[in-house]
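Quick one: the structure is below, questions incoming.
A single protein chain has been omitted from the complex, and every remaining protein chain is retained in its original position.
Up next is chain A:
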Amino acid sequence: MNDKVLIVEDEAVLSMQIKYELLQMGYSVTGISDTGEKALASIAIEMPDIVLMDITLKGKLNGIETADLIHKQHNIPIIYMTAHSEKGIIEMAKLTSPYGYLLKPVNIKELQITLDVTLYKSKIDKEKTELTGRLLSMTHQQHIILDNASIGISLIRERKFIWLNSKLAEIFGFTREDLEGQNTRILYPSQEAYEEFGKEAYCKLAKGVVCSEEIEMVRRDGSKLWCKYSGKAINSSDLSIGSIWIIEDITYRKQIEEELKRKNEQLEQINKELKEAALKEYRQRLEKEEMLVQQSKMAAMGEMIRAIAHQWKQPLNILGLIVQEIRDSYEYGELDKTQIDTTVNESLKQIHFMSNTIEDFQNFMKPDKEKQLFSVQKAVGEMFSLLSAQMKVNNISYSFTCHIHNKTFPETEECDQECEQCVISSNKNEFKQVILNLLTNSKDAILDRREKGLMKKTDEGNIMIDLYDDYDKIIIEQSDNGGGIPQEHILKVFDTYFTTKGTGKGSGIGLYMSKVIIEQHMGGSIHASNGEYGAVFTVKLPKRYF
């Protein structure tokens, strides 16, 4: 499109000639005005790209006044075209920022160059104006953004606030005006903190890296707060230009962190306490267990001593009788060699029996921690012999039948064969302790039943042990006619300190320890039930348990 030119000239011939020349040059002409007023009216209708202006015009306004109005209203480039070359007029024209000043008579060549240059310059000027406008509007937008950001933003130079957003001022309880131009020192809790942060921060800024720190600051009212600072120099090689700082109030986060830290510490403490409590509990349990083992041993020892007392009574009676008989027969003159021999032999037999009993007891009390191979049949038999006198005194008969060998004790006496089928590997005395406990319980149940009148005093008590072979297990079944265990107690008989015997009679440890020995030490099982006449205890032991 052709660039449009408005000609403002009161000399008609000249204006026609210029119009002609302009058209020749390729411009279009929006009009020719001979007064300033007409020129302004023409511009209002059709905006020219350039105005060629004469200074001397017909109307009230001269060319300079008209140009001034156009310049103010429309920013259209103006080229003066005049015969005036006086200094005063030129000075006046200069104030209207004309693009060119041509002297009449107009040289066409000169006009063309001036028009070209003017158009180019005005185009550049327009672009510049537009860019400036855009820049201003962008700056304005950014200011709005920065000002409304929810984090504090500032430009700091020489540790002074050059610019800051409202949020930053708000964080510290100030207004923007309060802080602008202020030294940042007022936000630090102490001179030391101010100097220390300065050293550290400026060192990083000089390297061109982001300086990020969390430090404690003070508000206007003196209250403390935690801030996160992120700063970067605008130009790291010239720190005097300043640096941009982003500041966040992280007091709440810090509080949560502190809280979390405290909670973690509490949790750790609780964990520690729990661990200690568990350990203590564990130790106490071990101690209690150890104590129970000792108590059960003492109880077993008591039973053994009771058994020995019974066992020894008869041989002691016999020995007493024999000794007195020597004197008696001497007094009656009957003592001879034969009688002495008989007496000595009989005495030795009794002494031997007593020493066997004591040996059994010693063996039983021997602390044998190691496992050994032994015959279940023999161990049960030994326990029965030790208790035989006590059973007899209490009018209790007992029988021990080994169904593996079809033998019944005591008729066949002790079974000395260490037969394969009933050999197990374990702690023999612990096993005997279990048998002793079961037999003692049966005896006590029978005596209790007699005492309560549920059974006649003269009624014979019965205790039976049956030994069976069951593939890879040995089954020991012990039964009596003691009336059995009340159904509500049957599940509790193996509990610690549970006893149905009267005060001072039972400790409630025997069966508990029996269960521990059978299950934990021997890998077997023990079970209580009620038979026709009394309790039945079934012990199952794995053969050759290792």
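Brief remarks follow.
By definition in this document, a contact is a pair of C-beta atoms (placed from the backbone, for glycine too) under 8 Å apart; a residue touches a chain by one contact, two chains touch by 3 or more; residues count from 1.
FYI, contacts and distances are computed from a predicted model.
You can't see one chain of this complex, but its UniProt record names it "Response regulator receiver protein", from the set "Sarcosine oxidase subunit gamma", "Cell envelope biogenesis protein OmpA", "Response regulator receiver protein" or "ABC transporter".
Between the chain not shown and the residues A:Thr35, A:Gln112 or A:Gln314, the one that touches is A:Gln314. Of the listed positions A:Ile234, A:Ile322 or A:Ile490, the one in contact with the omitted chain in the full complex is A:Ile322. Where chain A meets the chain that is not shown, the touching residues are 309-310, 313-314, 316-322, 324-325, 328-329, 332, 334, 346, 392-393, 395, 458.
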